[in-house]
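Sharing a structure below in C-alpha cells format, with a few things to ask.
Here the complex is missing a single protein chain, while all its other protein chains stay put.
All chains are identified by letter, namely A and B, in their written order; residue positions are counted from 1 within each chain.
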Amino acid sequence: MFAYVSRRLIQSIFVMLTVSLLAFAMFRFVGDPIAVMVGQETSIEDQERLREQLGLNDPVIQQYGRFVSNLLTGEFGFSYRTRQPIGEMLLERAPATIELGIVSLLISLIVGIPAGIYTALRNDGFLSQTILITTLVGISIPTFVIGIFLIYLFGVQLGWLPTFGRGEVTEIGWWKSSFFSIKGLEALILPAITLGIYQLTLTMRLVRSEMQDVLNTDFIKFAVARGINYRSIHYHHALRNSMVPVITIIGLQFGGVIAFSIVTESVFQWPGMGLLFLESIRYVDIPVMAVYLVIIALVFVVINLIVDMLYFAIDPRVRLQPEAG
Amino acid sequence: MSLLLNVTDLTVEYPTRFGTFQAVKNLDIRLEQGEIHGLVGESGAGKSTIGQAIMGLIPNPGYIATGDIELNGESIRDLSQTQYHKLRGAKISMIFQDPQTSLNPLLTVEEQLVETIRQHSNVSYDDAFSKAVGLLEETGISDAKTRILEYPHQFSGGMRQRVVIALALCTEPDLIIADEPTTALDVAIQKQILDLIKHLAKKRSVGFILITHDIGVISEITDRVSVLRNGELQEVGPTRIVLQRPTNEYTKALMAAVPRLDKKLDRFANILDDEVQLSTPELLWKVDGASPEFASNWLLTGERHESDDKPVLDIQNLDVTYFKKGMFSFGNDEGFKALDDVSLSIPAGKVLGLIGESGSGKSTLAKSIVGLVRPSAGQIEFLGEALKFGKARSRQDATRRKIQMVFQDPYSSLNNRRKVEDIIGEPIRFFGLAKDAAEQRKIIASILELVEMPQRAMLKYPHQFSGGQRQRIAVARALVARPEFLICDEPTSALDVSIQAQILNLLKDLQAQFGLSILFISHNLAVVRQMADEVAVLKNGILVEKGEVESFFSGPKDPYSQLLLSETPSADF
Partner (left out) sequence: MMLEAWRRIKIENEFVYLFLANRVAQLAALVALICILGAVLAPLIAPSDPYDLATFDILDSFTPPAWSEGGNPQFIIGTDDQGRDLLSSIMYGMRLSLIIGVLSVTFAAIFGTAIGVAAGYLGGRFDTIVMRIADVQLSLPAILTALLVDGIARGLLPREQHEDLLLVVLSLAIGLSLWVNFARTARASTFVERNKEYVQAAEIIGLHPIRIMLVVILPNILSPLLVIGTVDLAVAILLEATLSFLGVGVPPNQPSLGTLIRIGTEYIFSGEWWIVIFPSFALIFLIISINVLGDFFRAYLNPRLR
C-alpha cells in the first residue's frame, strides 16, 4: 500500500514540476514582463531598477525556484491587464466553473453509464441502435453548436430559460452558489446540458465497449456455462470488471469538463474561470494563462490520485500484489 | 450403466459470405454415465463446436441444422433459452482451457463457488460454504478453509484449474465438457489434473466429454474416443482399439504422425497430403534455372568451417540474471536467475535436444546464443572463439550469419506486411550472398522448392499460407544465410500433429543433407526423442542432466528427468 501510494505521489509531483516549468517559461520568456508592466514613458533606468527589484536579473534556476515557492504559498502574481492579484480573480470565478462542472459531470454519469450498459447488453435492439447513432451525432456536434441550438430553441423560440449569465446567486461566505434559488438553477440548466452532452456520449461509448470486452471473456462464458442467472452475470460479474477502466476515464473527464467549460462559458457568458482564461488569451495576459495552466494540471493530478486509490479498493490484483513484485 | 448423452446426426452450420460452412457434419456421439469420452482432432475438426452445441451456446450466427441431443433420454435441442439456461450447471457443466482467464479476477473463490451452489440448490450460505470447502479439498487444494477466501490471482496455474473443476462440479452435474483442460499446463501438472478428472468420473459417475488435440491425453484417461476431421466423424470406439488398430485412413495417418516416446523413427511414414491444394499454374510457375539441386549446391558452397571433432558450440558456466527495471528501483536488486551455471556443448553435425518446461530458461539460452539476451557470467564459444554477449556483439559480426534460428510460432515469426520474396531475400541482401537481383531471385525460388514449397510462393504474403507452410518459409529464411549452426526453438509446438510430422521430416532431411549442427529446444519429450542425438534437461535455469539420447530415454538418472518421463502422457498403443 505504502509503496503503491508513494510511487503515484512521486509521479504526480513530477507532473506538477513539469507543468510549473512550462508555466514559468511562458511567464518569463513569452514577451518581456517589464515592457508589459510599465508604461511607454518609464525611463530605461527605472525599468532596469524594476527588473532588479523583481529579481528578473537573477539566475533562471533561482527565478524558477521563487516561482514555484510563490505558487506553493498561493502568491500567483498580478494580471497584466487588470493589475489585480490573480489569486483573487480565480477565487472569485472558481465557484461558477466548479458548480457547472459538477452538474454536467453528474448528468453525463447518470445518463451515460446506464445507457452504456443497456447498449452493451442489447447490442442489436432498435433502441440500442438508435442510441448509438445518436451518440455518434453527439460526439460530432461541437459543444458551441449544441449551446447555440439550445439557446435558439429554449431561449429564442420557446423563451423558457435564460441564455446568459448565472441568474441569481446565493453567497455563502465568498462562495457564490447557483444552487439555492430557482433563477440560479434555471440559468444553470442550458450550460450544464451543453457541457454534459459531449462527456455523456464519451462515457456511454466507453462503458459500452468495456462491458462488451468483459462479456467476451472466458470467465463470463464460464459463468454462463455454470448456469448463473443472467442478472448476476451482467450486473455482478461483468459490470464490476468493466468499471475498473471506466473509473480512470471518468477521472480524466472531470478535468476535461473544467477545460471544456471554456467553450460553454463563452457561449453562455458564464462568469467562470474559462471565460477569464479566454480573455487572458485574447489580451495576451500571460501570468493569468500560466496560473490557469497550473491549476488545471493540479485538478487533474489530484483526481488521478483519487482514481488510483479507487483502483486499490476495487481491484484485488492491485491490492494484493506482492510488495516487491 | 445407462445412457447419459445421445447425440444423433448433429450438423452445425455457420452462414458466411462464402456460403454455408458446416462446422460439424452428421455426427453421432453416445456417452454412458461415468464414462470419459474423448473428442480428438486437429484444428478445424469441429471439436469445440460440438461442446458448444451440447451446452446450447453456439456463438452467433451459427445454428444447429439437423440432429438431436438427448440428455438422460430427453431431447434438449428444442428447449427455450430460459429452460436451457436452467440446465446449465445443474445437468451439464464445462471446464475451459485456460485457468488464467476462466475465473472472475474481482471475486474471491468463495464468492464464485457459493454463488454457483446457491444458484442451483436452495441451501443456506453456511451450508453452501462448507460444501464449497469440501469440494476444494476433494479437488486437491490443501488448507481449503483459508484458501477459499483468496482471489484467483493468488493461486498458481494448476491450483486455479482445480478451482475451475470444483466450480464445474459444485452443482453436481451429470455431464461435464472439458475443452482442452490441460493444454495450458505443464506436463507434471497436466498429469495431476488428468488423474483428478479420472478419479472424479469414477467416484461421482459423472460423464466427461474431453476435447483435445493431444493423443497422449486421450490414451491416458479416456474410455472411448471419437476421431474427427473437418467436422466429420472418422472413427469411434474404445480408446485402446482405436489407437492400436485404427481402421480409418485418417486415423492411421494421424497415429503414424504422433511422435513416439518409446522408440526413435528415422522418418514419419504415411503422412497426409499437405492441406492446401495447389492448382497447376501455381506449380508451373518457375524462375529461370531455379531448382532444389541448385539450392543444395548453393548452400554447400561458400566459406565453411572444416568439421573436426571439436564441438560447434561450447557453453561454459553460463549465468543469466534478469533485473526488474523500474523508475524507482535503486541499489542492487537480487534479480531473477533465469540460467544458473549452465555448461553444455553441441558436437559438430549433431542435434542436441534441450528439454524444459515453461520458465525453465530454455528460450533464454537460445536468446543468449543469438545475442538477444546478455548473460551475466560465463562464456559461449562458437567454433573455438568466444561469442560477444548482447549488444557488445557488433551488427557486422560474422557469427550473425553462421548462427540462425527457427522460431516457435510461424504466425508471428514472419512479417505479415512483406512478401515471402522479401522475407527470404533479407538475409541474402544483408549478408551480400548474391551477385545481383537475378541470382537472389533464383536462390529464393530454389530454396523454397528445397523446403517443398512451390516457387510461386515467393510472390505471396505470409497470411496466404497455413501454419505448416509458414514454418517451411521460416526454415527457408534460416537456411538461406548458409548457417553452420541452427537453433530451433519449439519449432512445431504451434502446429497440428500431422503438420508437425512433416516439419520434423523436413528438418531431419535437411540436417542429414547439409550436416547441420542443431540445438533443438522443446518441452515435448517425444519430439525430442525423434530429433535428437543428445539430450539435456533444464529445470528452473539449472541443467539437471545431459547425455546420449538412447540411454537417456531408457534410463534417466536425475529424479526430475524421471518424473518428466513418467508423467508425459504416452501414446503407447
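FYI, a residue touches a chain if its C-beta (ideal position, glycine included) is under 8 Å from a C-beta of that chain, and two chains touch if they have at least 3 such contacts.
Worth saying up front: this structure is predicted, and the values here are computed from it rather than measured.
Undergrad: Considering the whole complex, which of A:Arg83, A:Arg231 or A:Arg282 touches the chain not shown?
TA: Looking across A:Arg83, A:Arg231 or A:Arg282, the contact with the absent chain belongs to A:Arg282.
Undergrad: Touching the absent chain in the whole complex: find that residue among B:Ser358, B:Asn416, B:Gln513 or B:Gln562.
TA: Final answer for the missing-chain contact: B:Asn416.
Undergrad: Among B:Leu284, B:Leu372 or B:Leu459, which residue is in touch with the absent chain?
TA: With B:Leu284, B:Leu372 or B:Leu459 as choices, the missing chain is touched by B:Leu372.
Undergrad: In the complete complex, the non-displayed chain touches which residues of chain A?
TA: 11, 14-15, 18-19, 26, 30-31, 133, 136-137, 139-145, 148-149, 151-152, 156, 209, 212-213, 216, 252, 255-256, 259-260, 262-263, 266-267, 277-278, 280-282, 284, 286, 289, 293, 296-297, 300-301, 304
Undergrad: For review purposes, identify every residue of chain B that touches the missing chain, sorted by number.
TA: 17-18, 327, 367, 370-372, 394-397, 400-401, 403-405, 407-409, 412-418, 426-427, 430-431, 477, 481
Operating definition for what follows: only the chains that are shown with their structure count from here on.
Undergrad: Suppose each chain is reduced to the average of its Cα coordinates; what separation in Å results between chain A and chain B?
TA: 50
Undergrad: Touching chain B in the complex: which residues of chain A?
TA: That would be residues 7, 10, 217-230, 232, 236-237, 240-241, 244, 314-317, 320 of chain A.
Undergrad: For chain B, which residues are in contact with chain A within the complex?
TA: Per the touch definition, chain B meets chain A at residues 55, 57, 85-90, 93-94, 96, 98, 101-108, 115-116, 119-120, 151, 153-154, 164, 167-168, 171, 328.
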